[in-house]
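To start, I am sharing the structure in question, which I have written as structure tokens.
Every protein chain of the complex appears in place save one, which is left out.
Chain lettering (A and B) follows the sequence in which the chains are written, and residue indices restart at 1 in each chain.
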Amino acid sequence: MSRWDAIVIGAGPAGIGGASLLAERGARVLLVDETPGPGGQIWRGIETVPESRAAILGPDYRAGAAEVARLRASGATLAFSTEAWRVEPDGTVWLRDAGGLRREAARHLLVATGAMERPVPLPGWTLPGVTTIGGLQILLKREGLLPRGPLALVGTGPLVYLYAAQCLTAGKRDLVLVDTARPGAMLAALPHLPRALLGHGPAYLAKGAGLLWQLRRAGIAVHTNARQIGIEPDGDGGLVLRFLGRGRHRLRLSRIGLHEGVIPETHLLRSLGCRMLWSAAAVAFHPARDRDLCSSLGHVHVAGDAGGVGGAMVALLEGRIAAMAILERLGHQVDPLLVSATRRARRAHLAARPLIERLYRPAPELLTPPDEVVACRCEEVRCGEIRASLAAGAAGPNQLKAFLRCGMGPCQGRICGPTLAQLTARIRGVTMEEAGWLTVRPPLRPVSVGEIAALASEEP
Amino acid sequence: MPFIRLDPPTPEAGPELFFEGRPLRFRPGETVAGALMAAGVTAFRETPVSGAARGPWCLMGACFDCLVSIDGQDNQRACMVAARAGMKVRRQIGARRDAAGAGK
């Protein structure tokens, strides 16, 4: 087994940008992704999508085709339908694909594992028929599926409006938006407006305004300042959504999508032991990174949403910035002008970020849900039990996990982790950093006992 | 409530899988989760903890709420497995049984 110069984990914009550049400059690169092709969240299925569907998904989606073509031409070794289930600090990456488990090793790792949707525990969120809005969008991108019957999109964040607009373009009109952003969010965002007018900020703002305009023109109902949200079965295979907005509402629906923004997927980075920081603005943890996007571990770079949510263009540029840093460490010549130009471009694309983060910040009460709400979907642990355990002295998320089993199920605490940390911080009166996080242990992806047993070198 | 297939709208002929013994048409390229959802299936499993009904939540492999049994292999993530002709899919009721062998 020979060593790669770099293994890139994740073939979204960040991984594509990084792997292309590394390979073009002659580095030996392996790019892995668990999905069947390149694209990541935004360009999912870009190589196989029928033209009619690409038209629905819009120009930002189509923009991926060129980057993916560049990747294909770059000479990087590509491994799709391949999961990284264990990554070790020395650069060892354990993979799983149709052929089984195998080990690869690299001098540098570029982690580009993207983001996940922030979990939104609220009454009824575990009912069948309730999914994330990102999940609905995946069904649209990957499989061309559009929900039939009345659909409510509940929450806040650009993806809510983007998916709503995609629904409209696809001809779906029985749609209602239930916006959970607080009216105060607008005020809190205002101080960040001037910066958002620099660089590429205006383009982002125009895009957002365009989506809103499209919804308004189509006459889509938008309920604002929605609170006290709850979902129940309607007894007839459908769902009832209740909330307090301007007055009390009770809507009968066939499907509900929830979304409160996206947060970096830090599972893999935590398993490596990378240092994490809390961002109050983004309401999320992200890895500490230097100018070169290097994490607290010298040979682990992080690009794209995994390092802090910035969107596709930022991800692509970060992939290139990290690639240039890695190339330099590998002894390649890198044009310093290119480095600084790429850095500048990234900053320009980030201009509107602070504004967007504040506009779409989740309402605080959504982060620490009422007692009866299930926080851990796997082990069905409710917020009330978690609060009681903390009040009785449990020190933090790991003690909660030991005592209540929250975070012990198959999802390994990906879904309940943020809630455990928030509840710990709130009840113990400590910062999010002090509250801590569930210790992440491999495997990061499901692996069977039989598959691992086959790795044993000798009879025990 | 089922989903609308955008392209092509409804397969008239084409591959079938079996869900709880019932034949179900799908379009190549769909995952098991997509195929079931398109057919109007919402509850994919009953949890081993309380028996509560659950269906897909994240559709990207992270949440493990869309678990089904596929060709005798239990606890498979329906959202990550491509649908194949002739596949036998069942709801995952409680804990997995395949690993219990003769002892169950």
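Here is the rule we go by: a residue touches a chain if its C-beta (ideal position, glycine included) is under 8 Å from a C-beta of that chain, and two chains touch if they have at least 3 such contacts.
Convention: contacts and distances are computed from a predicted model.
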From the names "Tryptophan synthase alpha chain", "Phosphate transport system permease protein PstA", "Thaumarchaeal output domain-containing protein" or "FAD dependent oxidoreductase", which one matches the UniProt record for the unseen chain? "FAD dependent oxidoreductase"
Which of the displayed chains are touched by the chain that has been omitted? A, B
Return the single residue from A:123, A:370, A:384 or A:442 that touches the missing chain. A:442
Check each of B:1, B:43, B:82 or B:99 against the chain that is not shown and name the one that touches it. B:99
Using the touch rule from the top, list residues of subunit B that touch the missing partner. 48, 73-75, 94-104
Can you name the residues of subunit A that touch the chain not displayed here? 86, 94, 103, 389, 392-399, 402-403, 405, 408-410, 412, 424, 436, 439, 441-443, 446-450, 452-457, 459-460
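Here, only the chains that are shown with their structure count from here on.
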Chain centre separation (subunit A, subunit B; CA means) in Å: 24
In their shared complex, subunit B is touched by residues of subunit A numbered 34, 36, 48, 50, 52-53, 56, 116-117, 126-132, 134-136, 138-140, 142-149, 170, 172, 237-238, 254-255, 377-380, 409-411, 414-415, 445-446, 449
Subunit B residues within the subunit A interface of the complex: 1-7, 27, 29-31, 34, 37-38, 42-44, 47, 49-50, 52-65, 75, 77, 79-80, 82, 99
